[in-house]
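Up next is subunit A:
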Amino acid sequence: MTWTWLIGAVLFLILAPIAGGLIAGIDRKITARMQGRVGPPLLQPFYDVGKLFEKERAVVTTAQNFYVLAYLIFIAVSGALFFAGGDLLLVIFAFTLAHVFLVLGAYAVHSPYSHIGAERELIQLMAYEPMIILAAVGLYMVTNSFYVADIAVTTVPAILYLPGVFLGFATILTIKLRKSPFDISTSHHAHQEIVKGITTEFSGSTLAQVEIAHWYENVFLLGFIFLFFAWNPVIGIIAVVVTYLAEIFVDNVTARVRWQAALKSGWLAAVLGIANLAILSYMMLGGV
Partner candidate 1 sequence: MTVNEEQTTISVALEDLTREVEALHAGGYRLVQIGCTGTGETYEINYSFDKDYQYRNLRLTVEPETEIPSISGIYWGAFVYENEMHDLFGIPVTGINIDFKGTFIRTAEKYPFSVTRSGGDRCRNA
Partner candidate 2 sequence: MQTLLFLILFPILVACLLLFVKRTALRYAVVALSALAIGGASIYLLIRYAFEGAVYFAAPSEAVGLAMVAIEMGLALFIIYMGAKFRNYLAIVLAVIQAALVVYLETTFSGNLHAVNNLFIDQFSIIMALIIGLIGSLIAVYAVRYMETYHHHHPEVRDRQRMFFFVIFAFLAAMFGLVFSNNLMWLFFFWEVTTISSFLLIGYSETEEATRNAFRALVMNLLGGVAFVVALVFLAATETTSGGVDLARVLASGETAVVLIPAVLIGFAGITKAALMPFSSWLLGAMVAPTPVSALLHSSTMVKAGVYILVRFSPVFAGTFAGFSVGLVGAVTFVVASAIAISQSDAKSVLAYSTIANLGLIAACAGVGTYMLVWAAILLIIFHAVAKALLFLGTGAIEHRTGSRNIEDMEGLIVRMPRMAVMMFIGIAGMFLAPFGMLISKWAAIEAFVQVPFGLVFIAILAYGSAVTVFFWAKWMGKLVAVTRNRERVEKGFFEEPWAPLYIITGLVIAAVALFPVISSALIEPYVLGIYGATARLGEANVAIMLLMMALLLILPVSFLLFKRTARHLPAYMGGRTATPDLHFAGSLGLTREAQTRNYYLNEYFGEAKLFRPGAAVCIVLILASWILAGVAL
């Protein structure tokens, strides 16, 4: 057993917030350009988070800090597991656990808006969970391993076998990135009927932690996209960039949908994934 996995994890824990913040900055800049604006400085996300840490500590209930901290830690842990090359399913479950903590934080504050945000977050969770599991299964079917370490070094162009899964995953990626049309539980940009939804009652450093967790999450998700193209790192990186740009684009050309549509989209994406996998397994059986 080597210690290389530890390097991946540590690098993720250190670099992901930096990369995530930069990605967020670039995202905001590009979004602004798409809207005909100049947009904030590139480092704006860091200023924001730095500012939030400077603010007074104000809470509705002390318990909220516990849940948010747990959210941050488990997001970081699941990302670290991923970059350490761990079992993809375990990563996904840790990831779900992290989100459940965020939801619980929103429930704990016991306020109408964060409550609705929490319910919606759960609906989102329910919407994307099947697809994310299927994505892992799809990668397994192609590479014969659930371990990220194995999937990442595969020579099989997974995307060619899993176009449907990838499309489905791209759909739920919109939910995960909290981008329009699926930014129903909380929203970065446009105003929302539920104020800030799940983060309504979080302020100051608590909100900053949510933000940092989001950076971690984004890097992790981009890493996940990379797995589909892992056989060629150059193409992989290009694909990640293109996918993210496409997400920004979609964010900018759609209205937010209702939760029903979010749920249906997520589940239909999963159906797409299933169809892809069914064909794949048929082909594999036929090939034997």
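How these were chosen: all candidates are chains of the complex that A comes from, given by their letters.
What we mean here is this: contacts are C-beta pairs under 8 Å (C-beta built on N, C-alpha and C of every residue); 3 or more make two chains touch, one makes a residue touch a chain; residues count from 1.
Just so it is clear, the model here is predicted, and its values are computed rather than measured.
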Pick from 1 or 2, the complex member that touches subunit A: 2
Residues of subunit A touching candidate 2 in the complex: 1, 5, 56-63, 65-67, 69-70, 73-74, 77, 81, 86-87, 89-90, 93-94, 96-97, 100, 103-104, 106-116, 118-119, 122-123, 125-127, 129-131, 133-134, 137, 140-141, 146, 195, 200-201, 203, 260, 263, 267, 270, 274, 277-278, 281, 285
